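There's a structure below that I have some questions on.
Missing here: one protein chain of the complex. Every other protein chain is in place.
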Amino acid sequence: MKTKKFNARIWACRIGAVLLLLAIAAVMLVIGRGHTVYFDNKTLETESGTYEAIRKITVNVGGERVAKLGAKERGMATTIGQSITFELVIQREKNGDEETVEYTLKLPYSMDGIIVNLPALLEGQPEEVYLSEFIPAPEPVTEEDEELPGEDEMDMVGDI
Amino acid sequence: MSEVKTKNKFADMIRSFGLPRLIIAGFLLLLFIAAPFTGVNLGTQITNTINRFSWNAVLVLAMVPMVHSGCGLNFGLPLGIISGLLGATISMEMGFSGPVSFIMAALIATPFALIFGSGYGTLLNKIKGGEMMIATYVGFSAVSVMCIMWLLLPYHSPNMVWGMAGKGLRTTISLEGYYDKALANFLQIRLGSLVIPTGSLLFFALLAFLMWAFLHTKTGTAMTAVGSNPTFARAAGINVDKIRMLSVVMSTWLAAIGILVYEQGFGFVQLYNAPFTMALPAVSAILIGGATVNKASITNVIIGTFLFQGIVTMTPTVMNAIIRMDMSEVIRIIVSNGMILYALTRKSEVTKR
Partner (left out) sequence: MKKNSFNLGEFLKNNSVPIMFIVICSICIPLAGYSPAYLLNEIVTRMGRNIFLILSLLIPIMAGMGLNFGMTLGAMAGEIALIFVADLQIWGIPGIVLAMIISIPFSVMLGLLCGKILNMAKGREMVTSYIISYFINGVYQLVVLYMMGALIPIAHSTIKLPRGYGIRNTVSLLSMRQSLDNALAIRVFGAKIPLLTFAIIALMCLGIIWFRRTKLGQDMRAVGQDMEVARDAGINVERTRLISIVISTVLAGFGMIIYLQNMGNMSTYSSHTQIGMFCIAALLVGGASVDKASIGNVFLGVILFHLMFIVAPNAGAKITGDSMIGEYFRVFVSYGVITLALVMYEVKKRRAKAGMGRQLAAEQQMEGKNED
């Protein structure tokens, strides 16, 4: 038997490789977090004041129009990463002038779905006011028994 | 080898019995003990276990000849099962009904089993040493060919074909009016909730006795010799290939009869993909009973089938009563395949050729 000698260089390489992978994983966790952002053009009433819905807002993300919102409407966009940059084209009155504003918001990591209240955002309110978590409606509890797996599903009908 | 160090007879016994088997037997015992406390009717459970034993025992018995002749575990069991299915469907197509259809099914299945078995045996003689893997895939190939055949063969009996198309066999065919419980109802004993399918058990006992008797004939001992030491057997003037062929044909025929016995108990003929999954339970049952890759006895068959089927029937009900979770399927998969793995990795059993 060969005596196993502690080879410092090999171990350094191994630990380095593991650390590198961990680092990449950490980076992926940061840059890959997916969010669904909901843009609300709704009147928001809070203790600090009331923010009236705006007649028409167009939301552009990355140069693409994701929503065209009248009052009381909600639009949606998906995004990957820690922040979202979007452009709002606002028309306060019919046939009035359009103004364009660009925002970059940091998205909280723990939320999957995020509601951004646009009127409050446009008023320059702090994050606590305009941002809230989107909680999906609990799905109706159905008594459907999902068919659980058997030993070896030999049905090979399907796609590969 | 084992006598050298073991002073303790008990330890020796455990060793020869094998730790995994002990664990499984203990587990089953525990289930039986726990059953009354969980409100499970023990009588029904024992009835179920005996019933399932009677369905499966012949299929497990089909492992014996091939293990004896050194062909390893018969993963190609589906081939024999297909012969049985052909017998069953042809017998029903020809209009036999009642218990007669069982006898006819067995008779019709026999030539198929002989033909398939000898083809399979010829193949296995060409590839000595790699039997188990190839057997598996021969079985699978045969099942998938038959999937096509069940659709194409000219069956017409309205009890068997799809109602709409008027052709192509159904995936499951009810045996009501045919040989449903043909054996089980023969001399059936009822003691409260305990029902014993005497006929099925007697039929198995008959086949098992014949197998035992065969293994003690000259050909039978020759088969064992071929399995334990082919070089020696050849030197002793035994035609190794012929004996192996015989064992494969026997295995295939027993599998054909075995599936018929299974069907009469279960009440349905299952076609198409069903035979795919039938080899592994039989293989693990005989291994649980104490067989190894090249050694198997009738006792192994009986103990193994009882333990395996006991676990299969007991775990769902008892586990469900205790932890409100039906983990039986998972336990069955792990136990049965773990047992096969254990047998495959035993060093002492690697046959030297």
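When the chains are written out, they are named A and B in that same order, and each has its own residue count from 1.
In the analysis below, a residue touches a chain if its C-beta (ideal position, glycine included) is under 8 Å from a C-beta of that chain, and two chains touch if they have at least 3 such contacts.
Just so we're clear, the structure is a prediction, and the values are computed from it rather than from any experiment.
From the options B:Ile257, B:Ala282 or B:Ile340, the residue with contact to the chain not on display is B:Ile340.
Interface note: of A:Ile10, A:Leu29 or A:Val101, the residue touching the hidden chain in the full complex is A:Leu29.
Listed residues B:Phe96, B:Phe116 or B:Phe140: the one in touch with the omitted chain is B:Phe140. Contact with the chain that does not appear here is found for just one residue of B:Ala25, B:Ile90, B:Ile103 or B:Leu151, B:Leu151. Residues of subunit B that touch the chain left out of view are 75, 123, 126-130, 132-134, 136-138, 140-141, 144-145, 147-148, 151-152, 168, 280, 325, 327, 329-330, 333-334, 337-338, 340-341, 344-345, 347, 350. Where subunit A meets the missing chain, the touching residues are 2, 21, 24-25, 27-29, 31-35, 78, 80, 112, 138-139, 141-142, 146-149, 151-153, 155-157, 159-160.
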